[in-house]
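Here the complex is missing a single protein chain, while all its other protein chains stay put.
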Amino acid sequence: MFDFNFQEIQPILKVENLNKLFGFNKGCQNINFELFPGEVLAIVGESGSGKSTLLNSLSGHEQPDSGDVIYHAKNEQDYSLYKINESERRLLMRTELGFVHQNPRDGLRLRISAGGNIGERLMAVGERHYGDIRSKGENWLEQVEINSDRIDEQPRFFSGGMQQRLQIARTLVTHPRLVFMDEPTGGLDVSVQARLLDLIRQLVQKHQLAVVLVTHDLSVARLLAHRIIVMKQSEIVETGLTDQVLDDPQHPYSQLLVSSILN
Amino acid sequence: MYVAVKGGERAIENAHKLLDHLRRGDASVPELSCEQIKQQMPLAVSRVMAEGAMYDPDLAALALKQSAGDLVEAIFLVRAYRTTLPRFGYSIAIETSEMRVERRISATYKDLPGGQVLGPTFDYTHRLLDFKLAAESQLEAAPKTEEPVKAEPLARASEILFKEQLLKAEVDTEQTPTDLVQEPLQYPADRSARLQALARGDEGFLMSLGFSTQRGYSRNHPFAGEIRMGWVEVYVYSDELDMEICVGEIQVSECSMINQFAGDKNNPPQFTQGYGLAFGFNERKTMAMALVDRALRCDELDEPVESPAQNQEFVLSHCDTLDASGFVSHLKLPHYVDFQSELELIRNLRSRFSEEKDHE
Partner (left out) sequence: MSEQLYNFGYLDENSKRMIRRALLKAVALPGYQVPFAGKEMPMPYGWGTGGVQLTASIIGKKDCLKVIDQGADDTTNAVSIRNFFKRVCDVETTEETGDATVIQTRHRIPEQALTENQIMVFQVPIPEPLRYIEPSETETRKMHALKEYGVMHVKLYEDIARHGEIATSYAYPAEVNGHYIMDPSPIPKFDNPKLDNSPTLMLFGAGREKRIYAVPPYTNVKSLDFEDYPFTPQTWTRKCDLCGSEHSYLDEIVTDDKGSRLWVCSDTDFCQKNQAKQEQSNV
């Protein structure tokens, strides 16, 4: 369904022998993969399989025990996320990388207006024109299907689905190239989930985003992801194109996962 | 012309004279001597020494007299004096197992080597006002203990648990302890810095925090492993003589709380400890301190930080008597310049608001 010429394009993210363990088989270990620009990768597995730990390590939030996470930046430079200094890492995290939390409360300031929430990343990278920041805020509210006249309302009065859409707008406003999402539709009603998934799919295409998505919901993976990684007890047990993995799982655990959820 | 709040020198001088009279009360009543305070209010003296962070019962009594019985003010006087004293050096750590105990109880054992020594305590007194005291007290002779209080070392109750490895060992990090008088408190604070801050922290604040842990805000099931109060010798090391020299004896109170187990894959469950120590007879303070010390060990014991008593910035930044009383009372100072700018701002905002309303 998508045509990538993997030979010619540099991967945007390279993960080499990544390990982060909290106890025996708790966390993630022996993780290797590459992600290409514009590609959506889903990490699936049951809770406790280590997928959230992996996401935190990939996104610069959790120092791994060993291994490397290398990000290929807009300026064509490679940055090893945990070898560069904290200042450089945090700059990348608020410009070229983005993170969407499962719970919008973790990714939003609930007592700051919607406009202030979207504007924060812009101001953090030095934008100092109130009118510009505000009009970008309005524009992004419309892009995530929130009426722009709600720009001065505080998200604590928004519904769960709206909060999640606002969090996405706040993340995308600085045009990141790689976005990490932790169960972005978790905790929402089914009808709200469908609308949000549709919106995410549109935005990913429109802005050519590379995405690493953690989900326990295989239907979310099927809808959004080009490729899937299946994790079990801290390790990758299977990886492949989404349709391959979901329609013809090879590893017994993947088979179990697919049958238990899809049936 | 206006006077407003501009006070001037004379007003201050007069205020202080009035304070002198307030302190002295009715001049026909004999004046309190510092010696009387020292002898007859030993618990107030203890608290002033502990939170004033200076062991000197005479100066603590003077401070109590000067402050007209305001403990917070007395503590302040002692601290402000103490800060001007040069630091000659450090004593060797006191050894409380060598304590000449006046009181020693354990709630975790019915009896233990060395025995339970109730000593002087308000415990088990009926809190009935004793009207006879209002006249003159008839003091009975002090009871004699059957055996003289032990002179040989009296092992701490915790040693019993240490021996069985039921209590998490206290590891000597061999690092020089932080000295909060010489360096500012910085976060994260290590245990030596935390214990120092708590030792001079406000008893009321620590008691309420300790209480909050008992009621469920970071509950950790404490038992009073041992409380002891008595006299310990203080030694300093003399370079010239190459020996340790006893420079005197001080009264201290100590409490060790035994708390819920910790344990993980690599370590079997063990009890954990919270510790409190204070100058003088300060039992409640050391118990509160031990509860809060235990709560603050959450990082080391891998416990989730969920409650105020576990948050070291919250506890340590707010536990000091002087910090708290100073900042609360500074609101009495004139703030009219800032208030003026707020007045001007709020008037602007209100006129903008009504203009906008008029447009609608």
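Should a chain be cited, it is by its letter among A and B, assigned in written order, with residues numbered from 1 in that chain.
The definition used in the following text is that a contact is a pair of C-beta atoms (placed from the backbone, for glycine too) under 8 Å apart; a residue touches a chain by one contact, two chains touch by 3 or more.
The structure displayed is predicted, hence computed values, not measured ones.
Hidden chain, full complex: it touches shown chains A, B.
Note that of A:Leu21, A:Ala73 or A:Ile112, the residue touching the chain absent from this view is A:Ile112.
Among B:Leu18, B:Val247 or B:Leu343, only B:Leu343 touches the chain left out of the display.
Touching residues on chain A toward the chain that is not drawn are 86-87, 90, 94, 109, 112-113, 115-116, 119-125, 128-131, 133-134, 151-152.
Seen across the whole complex, the unshown chain contacts chain B at 2, 4-9, 11-12, 76, 79-80, 82-87, 180-188, 313, 317, 322-323, 325-330, 333-338, 340-345, 348-349, 352.
Basically, only the chains that are shown with their structure count from here on.
Centroid to centroid, with C-alpha atoms defining each point, chain A and chain B lie 50 Å apart.
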